[in-house]
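See below for the structure under consideration.
Here the complex is missing a single protein chain, while all its other protein chains stay put.
The block that comes next holds chain A.
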Amino acid sequence: MYSPSGGIPEALARKLNAATVEKEAETAGGGDKKEHLYKILVIGELGTGKTSIIKRYVHQFFSQHYRATIGVDFALKVLNWDADTLIRLQLWDIAGQERFGNMTRVYYKEAVGAFVVFDVTRASTFDAVTKWKNDLDSKVQLSDGSPVPCVLLANKCDQTKEGLVNNTAQMDEFCKEKGFIGWYETSAKENINIDDAARFLVTKILEKDKAMQLGDEERDRDRVILERNGPQSPSARKSCC
């Protein structure tokens, strides 16, 4: 019944399962639900509000004080997408100090969606958007070789905007040219558009996922995940990438 479609190690999925599925099952009133586990990256320059966006989205929480997180790979958001679908989003933040250099491949690996965040008050953070998008595309793709669906977030839109973001037509053009599937003006502080942006991205991921159920199960069956509680060879799993 449980078959995560994202490329998330099943060991992890099971751990998460233990912690949250039961909660979820209660609220959802049980029943057989289709479950998806998706890894989503949140990238962009330092101080653009990546962590705040994640906190707002996952924990409904905003703090002026910036604090890098220690010991956390990702935040988990559970979505009751529709009556038959439960979606777990793993939102992977840039670990505090990877900011000085390139990200490791394990960060990008098997992601199925991404947000690139810039700060509307600082044009320099917008200039870096292309760099982040290129880095993303060069490090990860979906299994069919297509780029990972990526949404551009113009964050801190409650403040005075600077540069291109003031021109909607040009922003649309920019997104088209750079391969973003869309863009949103967001504010983690005022909780503007974050849920919408996420919903949009998840919709695209679901479409992709549906189109790509290519029969990779056979190959995945033999993947081995190392676990604390002894050896195991996971049963059939599907993967997006």
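Keep this in mind: a contact is a pair of C-beta atoms (placed from the backbone, for glycine too) under 8 Å apart; a residue touches a chain by one contact, two chains touch by 3 or more; residues count from 1.
Throughout what follows, contacts and distances are computed from a predicted model.
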Subject >> Choices "Rab proteins geranylgeranyltransferase component A", "Translation initiation factor eIF2B subunit alpha", "Chloride conductance regulatory protein ICln" or "E1 ubiquitin-activating protein" - which one is the UniProt name of the chain not shown >> reply: "Rab proteins geranylgeranyltransferase component A"
**OP:** Decide which residue listed in A:N80, A:N102 or A:T203 touches the omitted chain of the complex.
**Re:** A:N102
**OP:** Identify the residues of chain A touching the omitted chain, counting contacts across the whole complex.
**Re:** 9, 11-12, 15, 18-20, 22-23, 46, 63, 65-76, 95-102, 104-107, 109, 141, 145, 219, 222-228, 231, 233
